[in-house]
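This is the structure I have questions about; it appears just below.
All protein chains of the complex are present and in place, except for one that has been dropped.
Now for chain A:
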Amino acid sequence: MSEILTKSRARNVFYGGSLFFIAVFAGLTVQSHSHVVSRSTTSMPLTEEVRLGKEGWERNSCINCHTLHGEGAYFAPEVGNVMTRWGVVDDPDAAAEMLGGWIDAQPSGIEGRRQMPHFELTDEEKRGLSEFLRWADKMNTQSWPPNDAG
């Protein structure tokens, strides 16, 4: 064993193999990138409203309580399918109204219940958020999550 696997041979296998896997990964990345752009996220256009919503989602760091498509903190409900859960995924006006109402009602102040902070948002920003969440809901996530509970 030790004669066959010398140190320099082990090193060369490491360098060569790593380059090989990096190349394969790079190729698959290019393919995946174009798959996202041209197939899995096309059921709703990426409008200015959606962009504004994503920006608001990030500025308020919603991800550090919620999950979005299962990624984030695990302290608050999944929001990647919240528009489906609320039954408004195909109704932009109802979606904006429900989300706006929800945000305005926080924090609930209920003793012993996890609190969502108060966010000072304009009507456009709230509409952007609901459009962003509708857009995310419509991505092809290979039918994840398993049910509407998220």
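Here is the rule we go by: a residue touches a chain if its C-beta (ideal position, glycine included) is under 8 Å from a C-beta of that chain, and two chains touch if they have at least 3 such contacts; residues count from 1.
By definition in this document, contacts and distances are computed from a predicted model.
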{"item": "Name per UniProt, for the chain absent here [options: \"DNA-binding protein\", \"Nitric oxide reductase NorB subunit apoprotein\", \"Nitrogenase\" or \"Acyl-CoA dehydrogenase\"]", "value": "\"Nitric oxide reductase NorB subunit apoprotein\""}
{"item": "Touching residue (missing chain; options A:87, A:101 or A:117)", "value": "A:117"}
{"item": "Chain not shown, touching residues in chain A", "value": "2, 5-7, 10-11, 13-14, 17-18, 21-22, 24-25, 28-29, 31-33, 35-37, 40-41, 46, 50-51, 54, 57-65, 67-78, 107, 111-115, 117, 132, 135-136, 139-142, 144-150"}
